[in-house]
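Here it is, the structure in full.
Note that one protein chain is taken out, while the other chains of the complex remain in position.
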Amino acid sequence: AGGLAGSEALAASDNADNLPPNVPEWMKAPGDPMGSQLYGTPSPFEKGVIKNIPDNLPQYLSASGRTPLQDLDGIITPNGLFYERHHGGVPTIDPAQHRLMLHGLVDRPLIFTMDDIRRFPSESHIYFLECSGNPNYKKPYGKTASDLVGLLSCAEWTGVSLKVVLQEAGLQPGAKWIVAEGADAAAMTRSIPIEKCLEDAMLAYSQNGERLRPQQGYPLRLLLPGFEGNMSVKWLRRLRVAAEPTYSREETSKYTDLMPNGSVREFTFYMEAKSIITRPSGGQRLSTPGFHEISGIAWSGHGKVKRVDVSVDDGKSWQEAQLQEPVLTRALTRFRLPWQWDGKPAVIQSRATDVTGYVQPTLAELLAVRGDNYYYHNNAIWPWRIAANGEVSNASA
Amino acid sequence: AGGLAGSEALAASDNADNLPPNVPEWMKAPGDPMGSQLYGTPSPFEKGVIKNIPDNLPQYLSASGRTPLQDLDGIITPNGLFYERHHGGVPTIDPAQHRLMLHGLVDRPLIFTMDDIRRFPSESHIYFLECSGNPNYKKPYGKTASDLVGLLSCAEWTGVSLKVVLQEAGLQPGAKWIVAEGADAAAMTRSIPIEKCLEDAMLAYSQNGERLRPQQGYPLRLLLPGFEGNMSVKWLRRLRVAAEPTYSREETSKYTDLMPNGSVREFTFYMEAKSIITRPSGGQRLSTPGFHEISGIAWSGHGKVKRVDVSVDDGKSWQEAQLQEPVLTRALTRFRLPWQWDGKPAVIQSRATDVTGYVQPTLAELLAVRGDNYYYHNNAIWPWRIAANGEVSNASA
Amino acid sequence: QEQGPYGIGRSATPAEIAGWNIDIGGDGENLPPGSGSVSHGRMVFDQQCAACHGAKGEGGVGDKLVGGQGTLATTNPVKTVGSYWPYASTLFDYIRRAMPQNAPQSLSNEDVYAVSAYILNMNGLLPADATLHAKRLSRINMPNRNTFVGDPRPDVP
Partner (left out) sequence: QEQGPYGIGRSATPAEIAGWNIDIGGDGENLPPGSGSVSHGRMVFDQQCAACHGAKGEGGVGDKLVGGQGTLATTNPVKTVGSYWPYASTLFDYIRRAMPQNAPQSLSNEDVYAVSAYILNMNGLLPADATLHAKRLSRINMPNRNTFVGDPRPDVP
């Protein structure tokens, strides 16, 4: 799975029974019967492609598991590998007993069943979700793309526009914020500006076609495209329309950004433009000099990715990468650049520019302004170092 | 999961411990710890959303399992629910021992490892795949959308353009067909016109981000967008460039279309424009008169869907449905129409038109020309009957 | 109060809203009646919190809850309720909804007031003989209250 190296070596160490001119053994006997997996799973040979969990977590109720970005292609994250971050474990919710309450500055406080929610007009969009602590600003930085920015995934979401649901209740004058609450053991609570709620916020119940996974908020979650992932409250049970934010623990103690002078930025919602090369990337190895495609993902909370530039000479020069169509708003965008590796040490990196003209900064530029006590919203360029033997490692580590 | 009815009833029969004003039990104790599923699975409450397998199959080595379309939203099929059709079971292939041989009318016959294949420039596209026998033309017709057209799924595929791989070997003059062979127990063999191979054919290794599932051809499959699914040969091990088709059993005995006069259409590759309403659809029930969105999927092997019309009065009048952007070439397109159900019996149906101007026909129109011995390429409109109690059933059954 | 455009959902009753709405505003809005003393809070803390947060709130599996004042602009900032949090009301809100982590929403309002009082006391923000209630909690002046600013990004490059 995902290795760039070693298959010729592997094959050579195997016996050659299955290699030409021999007929491989799996053609000489029937395979597994149809329906042996009523809900399919990956090949046993992909068993290493799982969520990436730090080895040294103090506890697992409030923790995160990362998408193995370096093993994935395209822009869709399969649901089984979607990143996880939660604060009180993953609740097991019976959808028939789940309710969404909508109250506060509305004409008609309402309670909805899941079937009610599904009766509203629906919409589907491919959006990324990213945790804002992805990663923080302090060394040691991770080894792989997943270690660095694996709190990032992308899926096709289906649900109802929050605006439509708000209209059903009728917003009252003075409605400026909506406080969203999850039905988990953390009763996760975040305040969202009303502008976002009326722009592109969704109440999502499906993810890549099927119903949300428990780890992603089954049976209902808020989805705020381009905002830090924590705000897209999972297991959504309550929306309170208010004049002011609630100043919850998650928007004061956490998810605020400490500057070197001790001042703190609050309500820092947007995930700014970012990109990373996933192939070749840390932990992989180029098997041979010669042609290797450089491929990665780019995204911006502010809208579409406009361009991605790639440097293969440690930032001295940059070439524009090709973007895979369709380039979608607030979705991952796959970029690619053909490359001939001459077998010499090299440093490669990517740099995204979004529709607003914003250009992804270097880590040094971020640190110069923000210092390394700043914890969230690190959208630095992550260069990879390629050694003469083809091994790829984090050039910033 | 996916029911349109009964949640109020369900909730009423449950005790009210978890309903407002009470705090539900899943907020009062921690949920499952992060990482308890290193590869995630759906909620236990979705255990009924699985592949749909006919109850009376003679055997399971050469058989099919259908996507539960009526339970899905959007256009992406999650990999676990992607439809299955194979002819010798699902082989378990070690990718390190898998080879692709490319030979015949080429300058340089070549053998590729999987790592070789992955070194080529890659591309990603969202394409549907549909089995051509989806369904056949004889009664009884199925009860649900899945029974009718569930041999249909859609994913984001990543791989290399077949054209690029062919250029690596160098096509010789006279190359008109490519014969593709699978490494399964059926050694599945199909002939593909060279034009398709040079247009948009792919060798795909990833599906919705992760590597192909075994049921979909792990580690490598051919992908022929818009052609009948059987031709997108799975477990691909060999491509022979030839002057003529091979007339394999699968392109003569099967996958040919018998006309009423006894003549047989062969090499009928394209899947023509088609659509179906998935919600409300057979087996579901409208819980109450009032607003219900009509939602479904449309697709065409010839390119993009141009429009979908929906009738709620048994075909007397038609309204243009809204298409979910982005509308992609040879991908599923989600359509929607707002609808107020007055609580009276009704017949609803959808009709797709593609970029070529082709309009999806009725079953009667198809039968008039093709008769019911014709087996494949049934792209009929499937109307749903809604009873006064809200129950939805197949109006053609 | 006519119906909404789609006629979907049913009215939420005041009792239902009251049962579910546990949000406390920054200014103490929606704080419940009741009160709790620092000394009772110490008992609650020792029994139900210290295992994770340390006997003196110095941290463990759970966050450090005490100290750090004056460190925010240093190379080793220590962020706690006392040094970092802008609103004391958030303490009541968060403990009630999420703590103790093994049994959230199990404390009475009185115990939440009490244990909040004790944490504030350990941070030097409430005298040892104090009793906390809605009005008093709303008036507590958190040291870091005025360092919070809005989002000036893009700040780089």
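Letters A, B and C mark the chains in the order given here, with residues in each chain numbered from 1 onward.
Assume contacts are C-beta pairs under 8 Å (C-beta built on N, C-alpha and C of every residue); 3 or more make two chains touch, one makes a residue touch a chain.
All figures in this text were calculated on a predicted structure; none of them were measured in a lab.
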{"item": "Touching partners, among the displayed chains, of the absent chain", "value": "A, B"}
{"item": "Of B:102, B:201 or B:395, the one touching the omitted chain in the full complex", "value": "B:102"}
{"item": "Contact with the hidden chain (one of B:244, B:325 or B:342)", "value": "B:244"}
{"item": "Hidden partner chain, residues of chain B it touches", "value": "58-59, 61-62, 87-88, 101-103, 107-112, 116, 119-120, 164, 167-170, 179, 181, 185-187, 189, 237-238, 240, 242, 244-249, 252-253, 256, 258, 260-270, 272, 358-359, 361, 365-366, 368-370, 373, 377"}
{"item": "On chain A, residues whose C-beta touches the chain left out of the figure", "value": "20-23, 27-30, 290-291"}
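Here, only the chains that are shown with their structure count from here on.
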{"item": "Euclidean distance of C-alpha centroids - chain A vs chain B, Å", "value": "27"}
{"item": "Chain centre separation in whole Å, for chain C relative to chain B (CA means)", "value": "51"}
{"item": "In chain C, residues with contacts to at least two other chains", "value": "6, 8, 12, 16-17, 20, 101, 104-105"}
{"item": "Contacts with 2+ other chains: residues of chain A", "value": "59, 61-62, 88, 101, 111, 119-120, 185, 187, 237"}
